[in-house]
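Quick notes on the structure that follows.
For this view, one protein chain was removed and the others were kept in their places.
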Amino acid sequence: MSVSVSIVGGSGYTGGELLRLLLGHPKVEVRQATSRSHLGEYVYQVHPNLRKRTQLKFSAPEQLESVEVLFLAQPHGEAQKRIATYAALADRVIDLSADFRLRSAAEYQKWYGQPHAAPEWLEKFVYGLPELHREAIRTANYVSGVGCNATAANLALLPLVKAGMIETEQPIYVEIKVGSSESGAEGNIGSHHAERANVIRTFSAFGHRHTAEVIQEMGLPNVALTMTAVDLVRGALATVHAQVKPGVTTKDLWKAYRAIANENPFVRIVKEQRGVYRVPEPKIVAGSNYADLGFELDEANRHVVSICAIDNLMKGAAGTAVQCLNLMMGWDETLGLEFPGLHPI
Amino acid sequence: MSVSVSIVGGSGYTGGELLRLLLGHPKVEVRQATSRSHLGEYVYQVHPNLRKRTQLKFSAPEQLESVEVLFLAQPHGEAQKRIATYAALADRVIDLSADFRLRSAAEYQKWYGQPHAAPEWLEKFVYGLPELHREAIRTANYVSGVGCNATAANLALLPLVKAGMIETEQPIYVEIKVGSSESGAEGNIGSHHAERANVIRTFSAFGHRHTAEVIQEMGLPNVALTMTAVDLVRGALATVHAQVKPGVTTKDLWKAYRAIANENPFVRIVKEQRGVYRVPEPKIVAGSNYADLGFELDEANRHVVSICAIDNLMKGAAGTAVQCLNLMMGWDETLGLEFPGLHPI
Amino acid sequence: MSVSVSIVGGSGYTGGELLRLLLGHPKVEVRQATSRSHLGEYVYQVHPNLRKRTQLKFSAPEQLESVEVLFLAQPHGEAQKRIATYAALADRVIDLSADFRLRSAAEYQKWYGQPHAAPEWLEKFVYGLPELHREAIRTANYVSGVGCNATAANLALLPLVKAGMIETEQPIYVEIKVGSSESGAEGNIGSHHAERANVIRTFSAFGHRHTAEVIQEMGLPNVALTMTAVDLVRGALATVHAQVKPGVTTKDLWKAYRAIANENPFVRIVKEQRGVYRVPEPKIVAGSNYADLGFELDEANRHVVSICAIDNLMKGAAGTAVQCLNLMMGWDETLGLEFPGLHPI
Partner (left out) sequence: MSVSVSIVGGSGYTGGELLRLLLGHPKVEVRQATSRSHLGEYVYQVHPNLRKRTQLKFSAPEQLESVEVLFLAQPHGEAQKRIATYAALADRVIDLSADFRLRSAAEYQKWYGQPHAAPEWLEKFVYGLPELHREAIRTANYVSGVGCNATAANLALLPLVKAGMIETEQPIYVEIKVGSSESGAEGNIGSHHAERANVIRTFSAFGHRHTAEVIQEMGLPNVALTMTAVDLVRGALATVHAQVKPGVTTKDLWKAYRAIANENPFVRIVKEQRGVYRVPEPKIVAGSNYADLGFELDEANRHVVSICAIDNLMKGAAGTAVQCLNLMMGWDETLGLEFPGLHPI
């Protein structure tokens, strides 16, 4: 027995990944995918990997019919305007935009620069990162997506924070390097290939909106995210710099990281002594839902470097959303998310 | 009931893809993978995408035990030396090297520069491209792999040759652009990133060994493969230039290409009037077993351009080998080969 | 004594290269550069390599004053509309657009799809490729630029055609691989980095407008240019496939190619037996005005492969235009064009 799902906003990159995952999911039937800009086109004309996989065409949002689960993958600001309408169409809603990630309307306004259009809905949503809120997601009807950069940062911080090993009053700097798919399918002034190729471009020193999700979820008041674009399409790497508490050893860190990896099917520790792949690398997780974690500790200076590599469109967006779907439906958490990534790539 | 398989030569790129596919195959149990250079290491230390997927370690070739199907993924020249030994270990052998692709020992010597070590085995092998030899593969015990560049060329030529639409006495030029994974996991003098990045390097004007497979399989005496390295890891694109026979129209070509696509689950036609993805592109099939075909006809000059995009490690190597396994075992041809590729990538 | 020059259309990629070259030219004084879209901005805000090199700001075309030499680097179709105005401002005009490359208004209309706006000017212009028209350029007041792809093709063909070594009635196929800067600073639907990275995309099988320049300049009626985009910013590689006349040997070709290299300061032959750099590669000439030529002959099949690597913005546009300036002014042909390119890159 399949569960019926539809996707609002199917022509963007996140929508495309959702379509790939849900069309291949053994317990799901995809009913509709909407797109205004590609209305009436075949899905495979926009997402060419899906050719010969589906004959679905993009429909208009107004044509949406009732389904069991509705995924929203629109640009930020859209979902909050029509959330009541969407909630009337489906018992369960998973919104991948930034609209329902923050619990506080004030924080939303601070980081997004305008008042929230449906503040009363904020508390109904669970922040959809299973590594943080697995049990709450299982019973939720409304789950938000996650910011891709926030997810890389949160998962790099999680073992340290959960085990109480870092000085949370000291500055915590998170350097994040990202690929071009983060700018979305529409691109922007700097995403023309001739300008974007070969770059190392620190486009945001601090103040990136995803910082709000790290502050909220990690409880860290003094964290800064610094964003650097590099020449890659898919992938994000977060490198956390923090000070461990006095006495913390490498052995302690191993214990903390192993605990997280053991509890979470999509978290792996990558920390090898030799070979090419000694540390987490985003390219290795491209297309997969894995988050690869690594760390190094300079005990003399109490400087810990914690690293998390993800595919921004998967663990940082669509993959985590499908993982949430699995939890919400009581299925195996990894269903439809089996692709392990490619080597080489 | 699983079928037991082992892989000889599991640490190369083709071996890695075989491992990825066979570990994820619903009807297969992987028993052993051998590697001399990585003996005793975990498979995931060499193929980091397989971390948390398998605890298999590389064993020595001498430790091989009997299995139902044996895959050989060694450097060229190795399989022919020990084919009798391998055949004693398994009823079915699929060799991905160049050793058993050619039917003629004389042709082998001509193209590979040395006599074949086991010429009596050449006729026992079926050339393992299902699009050409599906029925023979179903009943074969010994199947050869395919050359990646030969496969791109053969599939670009197939609709034209099968429908008898091109002048086979005229020169046929096949321009092939390839990624760096073709040079294998060991690399070579020109594969250092600082030298190999950003290249457009026509490293072989003609005389590439894979030409022999195109001559043999397409029956074209006057075909030349010109090889150009470009900045990509996975993928090969073949662009065929040929002369159609008088009177051949675009409509005729559509018919011929559609027939091939309809007969073969992994062949798709990509020929759109608008959008970004109007023609076959290797990046779209990365990780998948698809071969995407396209064409253009200049009716005035009788010049046909036929294009085929593949992932050289998949449709050009490991993917096609698993497709052959499926046929040999009587399973659905697409089993374990469902990954559709990624967009964007 | 400096010669005064101005540039119409200075904010595009070709305009930027002109600015780099002319600002560094020892005998030139750059007076003005126009741009409508960046009017009033500093040149270095658009071409960041020129920061600390010039305080010039973009002016409006209407503000142009008289100069000794006027460079036009506008989108195609613009120069022909106002050529009389421009000619009134400067004794010498070098137009880098496609407007004055073809000698025949009929051919212009055929390839560009609309009538030429100033057909009477066509015969006043010399096709600005010094390797073909050096003497005519020396005395010309009006010189056209060259198509980048046409230049790669023409220079790959030049030794063969000049020495009369190929069958000109047989089909001649020119495979051209190009970087993303060819699509201009504005980009297009397919030039978003996430779509354009990693591509091998044969976007034009035949019928590319630059074909007209090859037909005109080489006198070859049956030549086809096939265009493939690859992952590179700067550079174009043309690979010619043709049939040599009976009896032509590799030694004959060496003689023909050497003659061209000896006559032309920016033509080099790259044909080594060993090492990484055995053949022409566009990345090696990036930023330089060199055209690197190579060839291979399959004597048995009379199949010659001739290769030319250029920087599309230099030898294929701005570099050749400055080379023409040098010839027109009676200066050393290489003045201001001394940058040799980088290794590695």
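For clarity, chains are labelled A, B and C in written order, and residue numbers in each chain start from 1.
The rule is simple: a contact is a pair of C-beta atoms (placed from the backbone, for glycine too) under 8 Å apart; a residue touches a chain by one contact, two chains touch by 3 or more.
Quantities reported herein were computed from a predicted structural model and do not represent experimental measurements.
J.: Check the options C:5, C:46 or C:304 and report the residue that touches the missing chain.
T.: In the complete complex, the chain left out is touched by residue C:46.
J.: Decide which residue listed in B:34, B:74 or B:180 touches the omitted chain of the complex.
T.: B:180
J.: Any idea which of B:39, B:118 or B:197 touches the chain not displayed?
T.: For the chain that is not drawn, the touching residue is B:197.
J.: With the missing chain put back, which residues of chain A would touch it? List them for me.
T.: Interface with the chain not displayed, on the chain A side: 171, 173, 175, 177, 189-190, 194-195, 198-203, 205-207, 222, 224, 226, 228, 230-232, 235, 237, 239, 241, 243, 275-276, 278-279, 281-283, 294, 296, 298, 301, 303, 305, 307, 309, 344-345.
J.: Hey, which chain C residues sit against the chain that's not shown?
T.: Residue positions of chain C that touch the missing chain: 13, 16, 20, 24, 41, 45-53, 181, 185, 233-234, 265, 268, 270, 272, 275, 277, 281, 284-288, 290, 292, 338-345.
J.: To test your reading of the contact rule: which positions on chain B touch the chain that is missing from view?
T.: Its contact residues with the unshown chain are 13, 179-181, 183, 185-187, 191-194, 196-198, 231, 233.
Basically, only the chains that are shown with their structure count from here on.
J.: Chain C and chain A are one sequence twice: same or different residues at the contact, by the over-half rule?
T.: same
J.: If you average the Cα atoms per chain, which one ends up farthest from chain B?
T.: C
J.: Would you kindly tell me how far, in whole Å, the mean C-alpha position of chain C lies from that of chain B?
T.: Roughly 38 Å, centre to centre.
J.: If you average the CA atoms of chain A and of chain B, how far apart do the two points sit, in angstrom?
T.: Comparing mean C-alpha positions, chain B is 35 Å from chain A.
J.: Centroid of chain A to centroid of chain C, CA atoms only: how many Å?
T.: 45
J.: Which positions in chain A touch two or more other chains at once?
T.: Expected reply: 13, 181, 185, 233.
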